[in-house]
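Complex shown without one protein chain; remaining protein chains in place.
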Amino acid sequence: MKRKIPLIIGTVGVMLALAACSGASPSGQSGGKVTLTVWTGFTGGDRPGYAQIVKDFNASQSKIKVVMDVEPWDTIQQKLPSAWLTGQGPDLAAPSSDPNVIAQYVKTNSVLPITDTGSGASQIDVSNIAPALIKEFTYSNKLYAVPANYATLSLYYNKTEFAAAGIATAPTTLAEFQADAQKLTLGGGTKQYGLALADNATIQMWPILQWMSGGDIVDATGCSVLQTPAGQNSLKTWSDLVVNNKIAPVGLTGAEADSLFSAGKAAMEMNGPWAAPGFKSAGINLGIAKIPVGVSGPVTLGSTAPLAISAKTKYPQQAQQFLAYYTSKAVQKKFSLATGFPPIRTDLATDPQLLADPIISVFASQVADARLYLPHLTNATQVDANGYVPLIGQITRGKSVATQTAAIAKTINALTGCSS
Amino acid sequence: MSTSVRLAPIRRRWRSVGPAFKWILLSIGLLAALIPFIWMVSGSFRSESDLFHNPASLFPTSWTLHGYQGIWQELPFLRLLLNTFIFAGVTTALCLLFDSMCAYALARLRFRGRNIAFWLVIATLMVPFQVTLIPVFIELFHLNWLNTYQGLIIPRATSAFGIFLLRQFFVSIPTELDEAARIDGAGHFRIYWQVILPLAKPALATVAILNFMNLWNDLLWPLVVTSSPDMRTLPAGLTLFGGEHVTDHAVLLAGATISLIPLALAFFFAQRYFVAGVATTGLK
Partner (left out) sequence: MTADTIGRGGVRRGGRALPPAVSTDKLPESRRRRFRWQPAWLFMAPSLLILGVFVIWPILVSFWYSLHNWTIGATDQPWVGLGNYVTLFKDPQFWNALGNTLEFTVASVILLVVLGFLTAVALMGEGLVSRIFRSTYFFPTIVSLTSIGLVWKFMLDPSIGLVAGITQFFGAAPIGWLQSTTLALPAVIFVAVWKNVGFTMIIFLAGLKGVPQERYEAAQLDGANRRQLVRYVTLPSIRPTILFATIILTIQSLQVFDLVYVMTGGGPIFTTDTLVTQIFRDGFVNFQTGYASAISWVLFAVIMAISAILLRVFRYNDVD
C-alpha cells in the first residue's frame, strides 16, 4: 500500500501534464491559418452532408480551417449559453433545432449580426435564400443567422398497406386524407393505425393538421386563436378521429412514431427528409407524397436550424466567409443531393437535377407552401412546452376541446404578452 | 457459518412459508434482473424489421452486425476508451486518497468544528448537479480548465458519499490501535497510513468500485467540460447516435452494450471483493 502512493501521485502528475499540453483551445491561429470551430446537433442521417460541406470548404482554400463538432442538441442547449458568455465557445454554432431559440441569443447579444451580404463570390447571397428563413433570423432589421438547412414535411405512406385496403394512390385532399386514415385503421388500432402521429419530442405534426383544417395557433399579434371557432374546429376534427376512430395512438414521441411506421403498424406518417433512410432500411414498401391539400390550399410545415456566429469570435470575417461558402449555390446543390433536403436557395428551385430526384422533388415542391412553427413569437419555446404540447396531450386523451383551448389560450397569451 | 446460525430465526420464517415458494420468488427476481440485459445484447444484433415483426422474441431470428459497424466507423473508439479510463481511473485514485484522509479526520480526530465539517460534507450530497452546472462552468472557464483533463478530474476528485462511507467504517475500528501506535511515537499521518488504511481495505474497495462505476457511466459532466471529440468519454461519444428522429435501435443498443462491457468484466472479476467489501463495512 505504502509503495503505491508515489505511483498514484506520479500518474496523476503525468496525466495533468499531458492534459495541460493537449488541452489547449482548438480555436485559434497557427501558421497563418485560422481555425474556426462549429458546434452543431446534427446527429441524424443528414450528418454526413454537413461534414462534407466542411471538408470541401477546408479543401477549397488554405487560409481557414473549419472544425465541426457534433453533439446532441440537448448538450448544446446546456453548454452554449455559458460558453458564449465566457467567450470560450465555438466561433459558429447551430444553437438549437428550433429556429426561435435564436431570439434568446439576440437578446443577450451573444450572436454577431451578419453584415457581409451581397452577391459577391465570398459574400452571403441573402437575396437568393428563401425569404421566410431570412425573415425568421432577422431581428430589428439585422440578420443574425443563416439557415443551416431547410426541410419541409411530406406524407410517407406504406404502399403495401394502401393496396391491402384497396386504396390506389396517396390522399391528395383533406377529405381523402381523413377517409384513408380511417380505412387504414384496422382492429381499432390493435392491428394497424392509419397515421403515426407524434405530439411531443418531435418535429411538429399537429400544426399541419390544424392548418389543413383551417385553424391556427396564434395570430400575427401573438394572441392565441386556438379557442376561436376555427381553431377549436380544426383541433376537434382530428382529436375526434384519434379518440373515437383510433386513427393514431396517443402520446407518441417523434422516435416512437417513426418506429410505429417502420414496423408497418401505421400506414402513414408526416415527416421530414431525414426519416427516409431509416424507413427504407426497415424494409417497408415506401411511398412519399405531398401533404394533402387543406381547406385553404396546400400547406405544410417548414423547419430550419439557425447557423450563427458568436459575438465574441476573433474571426468574424472568416466566419462569414465560411457561411458564404456554406450557402453558395453549388454547395447547397451538392448538399441537397446528398441528404434529400430541399435547397435553402430559391435559385435552385428549378434545378433539373434536383427536380429529377424522386425524393428531393417532393420535399422541394412544397417549399412555397411551407409555414414555420410559431415564427418570431415571444417565448415561443414556452408556448410550445407549456401550451401547445400539453393541449394536444389533453384533447387526444378525450378532454373537452372547448375547455382545454380556453385554458391554454390564457397560458399562451400570458407568455406572448398578448393583452386582448 | 456463524451468520447462518445468527439468522436462523428469520430464515425459519421463510421456511414456514415454504422454501419452494421463496426460491420461486427469488428466481422470478433473477429473471427480471437479467432479461433486460439479454434483450439489450440480443437487440444490438437484430435488424429493425426483425425487432418490429417479432417483439415477443428474446433472441434474434436473423443476425446483423450493422449496429456495431456503425459505431466502429463513426467513433474514434480507442481514444474514447482511453479517455474514459483516464477520467474514471485517475479520479477514483484521487477520490480514495482525499476521501479517506477527510474521513480519517472526521472519524478519528477530535477538533472544534468537526460536526460542522461533517454536515457540510453531507449537505453537498443534497445538491443536484444541474443546479451548479452554470456556476461551475464559469469557474472552470476562469481557471482555464475547460476541455482539459484537470477540468474533468479535479472537481470530481472527492465524493461526499465516499467520505461518509469511509467515516462510518473508520469509526468502527477500535481506538486502542491508534493509541498503541501513538505510544510508539507515530504521528497522525502514520496512523492513518499504516494503521487505518490497511484495516480499511474492504471499505476502500467498495468506495473505489462505486466511484469508478459512477464516473464511467457519467454522461453530463464529460459532455459539459469537454468540447473537442478528442477529449470525449465513451458514454458521451455514444450520445451521437441518439436524437429526436433517430430510430436505429440496433445502434443505440450496441452503444449501451459496448459501454457496459468493461464494467461487466470488472464486476465479474471484482464482485467477490465488492459484495464482501460492502458487507464488511458494517455500516452504521
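Here the chain labels run A and B in written order, and each chain numbers its own residues starting at 1.
The rule is simple: a residue touches a chain if its C-beta (ideal position, glycine included) is under 8 Å from a C-beta of that chain, and two chains touch if they have at least 3 such contacts.
Since the structure is predicted, the reported quantities are computational estimates derived from the model, not experimental observations.
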Only these shown chains touch the missing one, namely A, B
Checked against the full complex, the residue among A:T35, A:N58, A:Q104 or A:N233 that touches the missing chain is A:Q104
Those residues of subunit A that touch the unshown chain are 77-78, 81-82, 84-85, 104-105, 107-110, 190, 200-201, 249-253, 256, 259-260, 263, 265, 379, 381-382, 385-386, 389-390, 393-394, 397
Listed in rising order, the subunit B residues that touch the chain left out are 1-14, 16, 22, 26, 29-30, 32-37, 39-40, 43, 51-52, 54-58, 97-99, 101-102, 104-106, 109, 111-115, 117-118, 120-121, 123-128, 130-136, 139, 154-155, 157-158, 160-161, 163, 168, 171, 187-190, 192, 213, 216-219, 235, 242, 249, 252-253, 255-256, 259-260, 263-264, 267, 271, 274-275, 278-284
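Keep in mind that, in the parts below, only the chains that are shown with their structure count from here on.
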Expressed in whole Å, how far the mean CA point of subunit A lies from that of subunit B is 37
Touching subunit A in the complex, subunit B uses residues 48-49, 52-53, 86, 90, 93-94, 97, 133-134, 137-138, 141, 145-151, 153, 193-194, 197-198, 220, 223-224, 227-231, 239-249
Listed in rising order, the residues of subunit A that touch subunit B in the complex are 1-2, 5, 8, 11-12, 15-16, 18-20, 22-23, 25-26, 37, 39, 41, 43-45, 67, 69-73, 75, 78-79, 82-83, 85-86, 88, 90, 97, 201-203, 253-255, 258-259, 262-265, 271-272, 274-275, 278, 281-283
